[in-house]
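Structure first, commentary second.
A single protein chain has been omitted from the complex, and every remaining protein chain is retained in its original position.
Chains here go by letter, A, B and C, matching the order in which they are written, and residues are numbered from 1 within each.
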Amino acid sequence: MTMQPTTAQKLWMYEKMVTSRRFEEAIARIYLEGKQPVFNMANGPIPGEMHLSDGQEPCAVGVCVHLSAEDVVTATHRPHHQAIAKDVDLKRMAAEIFGKQTGLSGGRGGHMHLFDPAVNFACSGIVGQGLGPAVGAALSRKMQGKPGVAVAYIGEGAANQGAFHEALNLASVWKLPVVFVIEDNAWGISVSKMTSTAVPHNHVRADAYAMPGHRVENNDTLAIFAVAGEAIERARAGDGPSLIEIETSRLAGHFMGDAEGYRPNGEKDALVAKDPIPAFRRHILETGEAGEDELLAIEKAASKAVDEAIAFARHSPDPEPADALTGVFIEAKPQGADA
Amino acid sequence: MTMQPTTAQKLWMYEKMVTSRRFEEAIARIYLEGKQPVFNMANGPIPGEMHLSDGQEPCAVGVCVHLSAEDVVTATHRPHHQAIAKDVDLKRMAAEIFGKQTGLSGGRGGHMHLFDPAVNFACSGIVGQGLGPAVGAALSRKMQGKPGVAVAYIGEGAANQGAFHEALNLASVWKLPVVFVIEDNAWGISVSKMTSTAVPHNHVRADAYAMPGHRVENNDTLAIFAVAGEAIERARAGDGPSLIEIETSRLAGHFMGDAEGYRPNGEKDALVAKDPIPAFRRHILETGEAGEDELLAIEKAASKAVDEAIAFARHSPDPEPADALTGVFIEAKPQGADA
Amino acid sequence: MTTEVKENERKLTIARAMAEALSQEMRIDPRVFVMGEDIGALGGVYGNTRGLLEEFGAERVRDTPISETAFVGAAVGAAQDGMRPVVELMFVDFFGVCFDAIYNLMAKNTYFSNGSFRVPMVLMTSTGGGYSDGGQHSQCLYGTFAHLPGMKVVAPSNAYDAKGLMTAALREDNPVVFMYHKGLQGMGWLGTERGATVHVPSDPYEVEIGKAAIAREGSDLTIVSVGIGVHHALRAAEQLEGEGISVEVVDLRSLVPLDREAIRTSVAKTGRLMVVDEDYHSFGMSGEIIATVAEHDPAMLKAPPARVAFPDVPIPFARVMERYCLPDADKIVTAWRTMQLRERT
Partner (left out) sequence: MTTEVKENERKLTIARAMAEALSQEMRIDPRVFVMGEDIGALGGVYGNTRGLLEEFGAERVRDTPISETAFVGAAVGAAQDGMRPVVELMFVDFFGVCFDAIYNLMAKNTYFSNGSFRVPMVLMTSTGGGYSDGGQHSQCLYGTFAHLPGMKVVAPSNAYDAKGLMTAALREDNPVVFMYHKGLQGMGWLGTERGATVHVPSDPYEVEIGKAAIAREGSDLTIVSVGIGVHHALRAAEQLEGEGISVEVVDLRSLVPLDREAIRTSVAKTGRLMVVDEDYHSFGMSGEIIATVAEHDPAMLKAPPARVAFPDVPIPFARVMERYCLPDADKIVTAWRTMQLRERT
C-alpha cells in the first residue's frame, strides 16, 4: 500500500507550493527592477544570478512534508522552494536574497547561500556540493544516537558529478540515514539530460550502491509523497539511504535572463500546461478535502506571507559595508566538551 | 563461444608474466640495497615508494595481448606489469625507476610516472587519475578517425573515486573506444574492498553507464583473455566502452615496507598458493602447447631481458642535477596545423 | 578603401575576440576542438564560443556533462594523443572539483615525461565579481593558478590582447590557462567595461605569452595589474593626472611566465609600486610582485609599496559589502595618498 497524505498534509503541501510560487513571482518581478531597459545583473534591488524554482515545487513539498525542523536538508543553487518547504524563516530568507542586514547571513550569502540553523537548512552554489555534507550530517546523527535524517537535493545534471558517486557509496557503506533526491527537470542549463547522461534515468544508478532507487514520473505530488515517505521511514529505521529521481519541470529559464533558445519549440508551453500547482489544486477540490473557499484562504495567506517577507526585506537596512571584513572566523573560544 | 588464445598468444602472455615477475623480484632486491639495517625510503639505488605488481600479471597480459603499440594504456601507481605487457622499453623503464638519465623521462618521473610514447603508455600516482586521459585518447581517435582503443587500468579501491563515475559516464555518452579494467586485489592499502565499497563487485556499476560489465573470477588468465578480447573488439567496432573487474591478488605489500598487519591470518599464504604464473605454466604444459624446454627457454629469455635492463639502469649515469630546472615547458614552437 | 577604414575601426568585445580566435584557428587546424558546459547551442555562458557550433558542428564543439574531472582529464588525454583541445571551466571558482586533472596532469605531464608527451591545450575560465554573484561565483584565483608550475596563465584586459593571446595559446605546445574576467566580456548583462572593447584586426595574430604591456606611461608611480584591475588603474591614473601625478600602468597580461623585467624597469623609473589585484590579498599575486621588486633592490622603492587587493575574506553577496572589498579607482587613489604620507622625506 503506498503512503497517502492526510488532508492536513495535502493542505500543508498546497500552501507551501503556493507560497513558493508567489515568492518566486515576487522575486522575478523585483529582480527586473533597475534592470530595464538594459539587463545588467549587477543592478536593481536583487543583484546577481537568480535561479527560480517554478514548477519544481512538488519535489520540495512531497519530501519535506515528512521532515521536521531537526531533520537536515542540503539544497542546491535553485533553493527557494526547498527552503520554503523546510520552513526556513521567510522574512530573513527574503532579506538575504536582497542582501540586507536582517538576512539569514546578514547579506554575506545571497540567494545561493541560505543557511537557517533553526531548521537545519543549507544550500550552496556548486553542483553536487551538498551531497557530502548531507552524508556527514547523517553520520553525525548516527554517531550521536540523535534522531534525524538528512535529505540532499540535486538536479539531474549533478548526477554526473563525481561527488554523487562518492557520497552515495559512502552513505551506503556506512548505512546512514540520508535520502538523495534528484529533481530531474531534464536540463542542466542548456544541456539536456539525454545528451549528458548515459542512462535514461538516474534511479537505476542506486544499484551501484546497493540502495533502493525510485523514479517518480510526471511531477506528481502524491507519488512523491509516497516514495519519499517510504525512503525517509527507511532511513529513520536505520535501514540506510535511498535514491529518488523525480521528473519535474523548470518553468523558468535556468537563471533570469536565460532566453532558452536551446529548448525545442513548444516544450515550454507543454510544461506550463502541466503546471503541478493547478493540478494539485484540482485534485484537492475533486476529492472534496477542501473547498474553493478554504483554498482561496490558503492562497491569500501565502500571498500575505510573501508580501510581508518582501516588505521586510525591502525595508531592512543594508549591511554595514565594512562588516564584510568580519565573520570569517568564529572569534570566541568554544565552551569545551560539554558545550 | 568464448575467445581462445592461440598458442603463440599463450606463450606471449606467459613470457610477459614471467618477465614482469622477474622484474619485480629484481626491483624488490635492489630496492632493499642501502635500506638495511634501517629501512629509509630515501636511500639505496631505488628510492621512494615502490608498489610491486606480483600476482596481478594476468590482468596485464590478458588485456594487453589484444593491443598493439598504437593502442593507448593509462596505468596506475602499480604499473610495472602493465607497462611490460604494453611493451614499454624495459631498459629505459628500469633506468627511470632508478632515476637515471637514460630513463624514459631522464629521471624526472620515477616509478609512478612512466611514459613511453612509442607504445602510448602512461601512468600516474593519484588514484583514478588515468581515467579521464584514457577517455580523451579514445575521443581523439574517434575524432581523427584513427584506429586504436584506450584501456584505463585502476584498482578496485579507485572505483569509489568520483573520477570513475564521471569518466565512465562520459565515455558512454560519447560512445568511445575505451575499456575500463579494474584489478580487484581486494585491498586499497589497508582498507578492504568489503569495508569501502557498497557493492560486492564493481562490474555491476556498468549498468549505471549503460555499458557492458564483466567480472572475471580467480585471476584466470584465459578468462581475462576472453572477456577483454570481446570488450576490445566491441570498442574497435565502434560499439562503445566496457567495464571489466578482475579478481586478482596482491602478493606483495601495498608498497615495499608494508608489514601488512591488517591482513587476516593465512590470507597471504592462500594467495601465494594460487600464484597465477605457476598455474598458467601448468596449463600450458597440460595442453601440450609447449614443453618444459620451451618454457625454460622463455623463462631464461625473460630473466635475461630483466638482467640486461637492470644492468643498463645500474650503469647509466645520473641526470645532471641542474637539468631539474629544464623541461617544464616545451620550448620550440609547434610546426603548425599540418605538423 | 572605405572597407579598410571600417576594418581599422572594428571594435570587438573580449567575448567576440575569443570566439574569433577560436574559429580562425579551428579553420586552419583540424586538431583544435572545444568542449565544456553550455559551449554549444548556448555559445558559452559568457559568449566566448558563440557561433562555433553553427560553423563547426557538434563533433568539434562538444557540450559536456557536468563532469569537470572527466572532461578536463579527457582534454589532457586528447592533447597527448595529438589533438589541441580547448576546454572551458565555466567559473574558475569550480576548479576545486577538478584541479587534480589541471595541476597534476595537464601541468606536469610534460615534465614527468621529459617532453615525450605534450599537452597542448587551453583551459578557458571566467573570473571575477562585481555583480553580486556570491562567494562561489566571483573569485579570481590568479595566485592559485600562477603558483603551481607547468601551466602558462594569461588574463587579458582588452579584446586585442584576448584575441592575440588566445591565438598564441592555441599555437602553443604547452597548456595555457586563459582567465577572462566577466566584467570585461562585453556581455551587457554583466556590465561593460568600455575600455576592454577595442579595435581587433580581423586577421589572426599572436600576442606573446609572458610579455607585459605598458598600458599608460608615467613617471611617479607604477601600478601593476591584470585584467579588470588595469581599467581601475587607468581611471585612477586619469584622476591623479589632474593632480599632477604621473602614473605608469603595467598590464601584466600573463602571470606565468611573469614579466619581472617589465615590472622592475617601470619601478626603476618611478620609484613607487602599487599592485592592484582582485584576487585575495595574502599569498598571491600582490605579494609576488612586491617581492619581485624588493628582492631585486629594495632601495629602488622611495615609498613602501602598496596593494589594493581583495581582502582575505570570502566574497560577500551584498552589493555594499562586495564593493567595499573590490579594488576600484577610488581605493587606488586613497592608497596613493597613504603611500605619499608614508614616503620618507
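As a convention for this text, contacts are C-beta pairs under 8 Å (C-beta built on N, C-alpha and C of every residue); 3 or more make two chains touch, one makes a residue touch a chain.
The structure presented is a predicted model; accordingly, all values stated were derived computationally and were not measured.
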Which displayed chains the unshown chain touches: A, B, C
Sole contact to the chain not displayed, among B:H113, B:R234, B:R250 or B:R281: B:H113
Residue, one of C:N48, C:Q80 or C:N104, that touches the chain absent here: C:N104
Among A:I46, A:A60, A:I84 or A:A150, the residue in touch with the chain that has been omitted: A:A150
Given A:M41, A:I97 or A:A137, the one touching the chain that is not displayed: A:A137
Residue of B:A8, B:A118, B:I189 or B:V272 touching the missing chain in the full complex: B:I189
Absent chain, residues of subunit C that touch it: 69, 93-104, 107-108, 111-112, 134-136, 143-144, 146-150, 255-256, 258, 280, 282-299, 301, 304-307, 312-314, 316, 344
Sites on subunit B contacted by the missing partner chain, in the whole complex: 38-42, 47-49, 96, 99-100, 103, 106-113, 124-128, 157-158, 160-163, 188-191, 195-197, 257, 261-262, 318-319, 321-325, 327-328
In subunit A, positions touching the absent partner: 72, 74, 104-106, 108-109, 113, 115-117, 120, 122, 124, 126, 129, 131-141, 143-144, 150, 162-163, 165-167, 169-170, 173-174, 327-330, 332-334, 336-337
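Rule of thumb we're sticking to: only the chains that are shown with their structure count from here on.
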Per Cα centroids, the chain farthest from subunit C: B
Mean-CA-position distance for subunit B and subunit A (Å): 45
Euclidean distance of C-alpha centroids - subunit A vs subunit C, Å: 35
Shared interface positions of subunit B, touching two or more other chains: 162-163, 165-166, 169-170, 173
Shared interface positions of subunit C, touching two or more other chains: 64-65, 67-70
